[in-house]
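Every protein chain of the complex appears in place save one, which is left out.
Our next item is subunit A:
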Amino acid sequence: MLRWIRQQLGFDPPHQSETRTVYVANRFPQHGHYVPQRFADNRIISSKYTIWNFVPKNLFEQFRRIANFYFLIIFLVQLMIDTPTSPVTSGLPLFFVITVTAIKQGYEDWLRHKADNEVNGAPVFVVRSGSLVQTRSKNIRVGDIVRVAKDETFPVDLVLLSSDRADGTCHITTASLDGETNLKTHYSVAETSVCQSVSQLESLQAVVECQQPEADLYRFVGRITVTQHGEEIVRPLGPENLLLRGARLKNTKEIFGVAVYTGMESKMALNYKCKSQKRSAVEKSMNTFLIIYLGILLFEAILSTILKYAWQAEDKWDEPFYNQKTEQERNSSPILKFISDFLAFLVLYNFIIPISLYVTVEMQKFLGSFFIGWDLDLYHEESDQKAQVNTSDLNEELGQVEYVFTDKTGTLTENEMHFRECSINGTKYREVNGKLVPEGMTDDSPDGSMPHLIGEELLFLKAVSLCHTVQISYDQPDCMVGGGDPFSHANGFSSNHMEYYASSPDEKALVEAAKRIGVAFTCSSGDIMEIKTFGKSERYKLLHVLEFDADRRRMSVILQTPSGGTVLFTKGAESSILPFATGGEIEKTRLHVDEFALKGLRTLVVACRHFSPEEYIDVDRRLNAARTALQQREERLQEAFSYIERDLQLLGATGVEDKLQDKVQETIEALRLAGIKVWVLTGDKHETAVSVSLSCGHFHRTMNILELLQQRSDNECAEQLRILARRIKEDHVIQHGLVVDGASLSLALREHEKLFMEVCKNCSAVLCCRMAPLQKAKVVRLLKTSPEKPITLAIGDGANDVSMIQEAHVGIGIMGKEGRQAVRNSDYAIARFKFLAKLLLVHGHFYYIRIATLVQYFFYKNVCFITPQFLYQFFCLFSQQTLYDSVYLTLYNICFTSLPILVYSLFEQLVHPHVLQNKPGLYRDISKNSLLSFRTFLYWTLLGFCHAFVFFFGSYILMGEDTTLMGNGQMFGNWTFGTLVFTVMVITVTLKLALETHFWTWMNHFVTWGSIAFYFIFSLFYGGIIWPFLHTQDMYFVFVQLLSSGSAWFAIIIIVITCLFPDVVKKVFYRHLQPTSTQKSQSLSAPQTQALSCVESLCCYQHGQSGCSRLAHLLEQITGQCQASTNHCHTSSRNNRSWSDTENLYSNDRSILTLSPIEATHC
């Protein structure tokens, strides 16, 4: 029923079948079975709201948050029953919060609307009724033929019909979709590629059948049926025929394509899904605390209600002669009265749950996350990339990481491949100066002599230079234009001008190496590939490409040689080719491959297979059948591939070096010192992985390396695990490293998770090799869900890391060469692995300390705020009389105490960043969420209660003596009492934060003293006027009268000091008796960084710094005394470089440090 309504309303269009049928140019068959289908139009709607539904929808979304809902309930309660505070006190903050959020979301949505309109209104050319018509992008319908010119982006998902080239190919780049900048060739079906003009297209009769829209960018299954001269020709369609919306046409003048997926059904739109929300550990503990506070709130309310009735049982208390009830109050039922009393207490104490906590936390996270992007130390000069924050929700989680899962290729290594060695037919060769030198021979051939290559070598090199999917880009942009005859311009350009583009850096390295050695891949056009062996051109016809996939771990091409024979070249991982090899030096090659791997080279094995004409016909038929299949195409293709890729003749193997990234070793060492366990998860074979692990310091030479490899059965695996566990127990002195491969891992995970975890936890380094992407995620999940619930971080650069990046608590993408998929799915993206150290040790540490203190402080200050109200009830017969005025109740969290904590939480630096970075051990101080442990929470809460008791009873004793406090004998009333408590509270709470602050910038000074000053100024103003429209003038001149009393001043001073004094003593004692390492390093760093004195920090600025310099001048003028110190700052900043190059303490890692002159270090 619901579904039917939704369909009628157009929410989900009916999907009758698995496939959709698209009639090209919407020429529907006149006869036969034609089912009209409804498709989405080509409008992209990324906006969430319209003008009409914004208010209700936005409100609904906001009130779905539990905190907002809570305050809404409180507000409604206040509206309904007679409560001590006016509904304004809770309505105003709620309104404020809701409005701010709504404005922000509305603005964002407006931007989205604007962007949508721009996109939807973009001009496009569509073939309609025989001519080219210009229309708007949103008007494109499924079945329209769209023309796209060079360098334009595709407005819809198109099936390529024809291009201006004879072979019907075009080049595109998908940089904006997946970040891959290489050119990709897309093809059209031969039957349609001839329709290069509008008139020809007009006569085209074709139907495209394809699957319903789905998000996978790299999957497309369909077929096109072209009716030519009365006969139907069916051709398969795959991803190489599909031009995705968002991609850009390159090197091709114009193309025609038929729209298949439009608007929100295009693959690009389907991919912009909201990522699942990750929540940080801090947020979780925050919610726990909230629940505890809710408990306290309910407890206080219930206790008050019960006490009220216990106390007021007698009439002389409940209704003395001077305080009669109204008739209505007398007559209401006791149960109703009881409930309304309970609710009134709830309202009275509701401020204990801080409404501004969420706003402040979000603001802190949002603003604070800018510092990551701004950090110069996280900026990579060569690639011009700075760190990128995709979600600010997890900042503090960076300070809590216990496990780092890292990819190897592109993360630890540069993903910059260099061909080093190869093995051909059982002989090892090295590349020296562009020549292949067999092992054991020196490069003694005189220069200029024609290098001679024997048959196997040549065949091997040809295989290498032909079996790939590399593209060529020429400097002359129209090199390819005469595509009809690719050989005509073979002389027109020199090979120096071309550049290879490949999605796989290995392939690029191999093709480049082959070119250096003498077999150059020079041109590919359509199905013709051309190579030059020492200047001699050879043309191969490309018959089939058996694409690479992660399961097969190999790719093949089937070529027609110039001599007319058919040959298959295949290359891939040794484990996926050697079993199928039947000829060649298999054993020797295997040995060589292992040797390469030991040196840390990435290995590929190359093989070939010659087809007889009959065999080829069989192969061709099978491939075509599989490719045209609409159902289970993948499976059938797999089947066909494995049928083809067998009986291989082994040609040899290649060894490609992947350089380690800068400072990987130091970074891993730092992480280890910080108590973080580093796991390397890689798809490489185990020898390569181990050698890279050793070279990057993940494994030490001294480590005892345990292996869990090639386990074939459950029992075997369990047995091995038990042996390992025993070995760990026996020699616990040595550090252990564990190597696991994918197959063994899946066995271990299936049955023996506990045993495996046991082993893993005792190993200081774990290396998992031969891992499939999903296995990576599985490992992460295993650790994540283990009983200790450690915080995990996954870092990787490629599409194969996406699953683990999404799975881990914190996902970090490396902006590498393998596209931007990892970056897009990550929470943070950095350019290099080495930046991880600063990101975790410095930023993570800061953010964690900041947010932890923020949360604790918020609860503390609200306990301070509300407990006096609670205590006051004992003195006013539990009549729910408020202690403070309503305005104070409302503004306490919004104005008087909000800014200092926000500024603190943005700028606090407990320890100098360089100390943090150079002493990774400090990271352990905050591990396991230590600042938000239950103990610290209890401490802060108790502190809050203690302070509240001191405020209240301090003021009580002062006023409870019921003597006058003024020099003229006049008396104070209840509002003065409340104001005294409130004043003491504002000052104490602000100063308490000042005690917590270790990093006093001018902003901290400004907001701390400013808050107190603002409170005084506001109170004077608020109490100085008879306010119109208010029916009570309770606060009139109360504050002034309070301040005119000398006793009150003395009381304020003594109460504030009494509150803060024990805290200071506690801090000092702890620091001296049980200093944490953080505290030790604080005292170390202090003299070296030469911190400013208090006054100077107020007026020392970097020269010419925006904004504050004006203020500085102002201050200079005011104080005069600061003049000297400011000048001093400026001069010293020129002479002094930063701390980093002055002392040897930080000799560890200099280049990470900023060497820019730091100002004011000497003042």
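In this section, a residue touches a chain if its C-beta (ideal position, glycine included) is under 8 Å from a C-beta of that chain, and two chains touch if they have at least 3 such contacts; residues count from 1.
Everything below uses one rule, namely that contacts and distances are computed from a predicted model.
Asks: As a check of understanding, state which of "Trafficking protein particle complex subunit 13", "Cell cycle control protein", "Vacuolar protein sorting-associated protein 51 homolog" or "serine--tRNA ligase" is the UniProt name of the chain not shown.
Replies: "Cell cycle control protein"
Asks: Which of A:Q37, A:S340 or A:Q385 touches the chain that is not shown?
Replies: The missing chain is touched by A:Q385.
Asks: Of A:P29, A:P320, A:P562 or A:P613, which sits in contact with the chain we cannot see?
Replies: A:P320
Asks: Just to verify: which one of A:V24, A:L932, A:M959 or A:I1012 makes contact with the chain not shown?
Replies: A:M959
Asks: Thinking of the whole complex, not just what is shown, which of A:Y309, A:F907, A:Y939 or A:W1009 touches the missing chain?
Replies: A:F907
Asks: Which of A:V234, A:I723 or A:M971 touches the chain that is not shown?
Replies: Touching the chain that is not displayed is residue A:M971.
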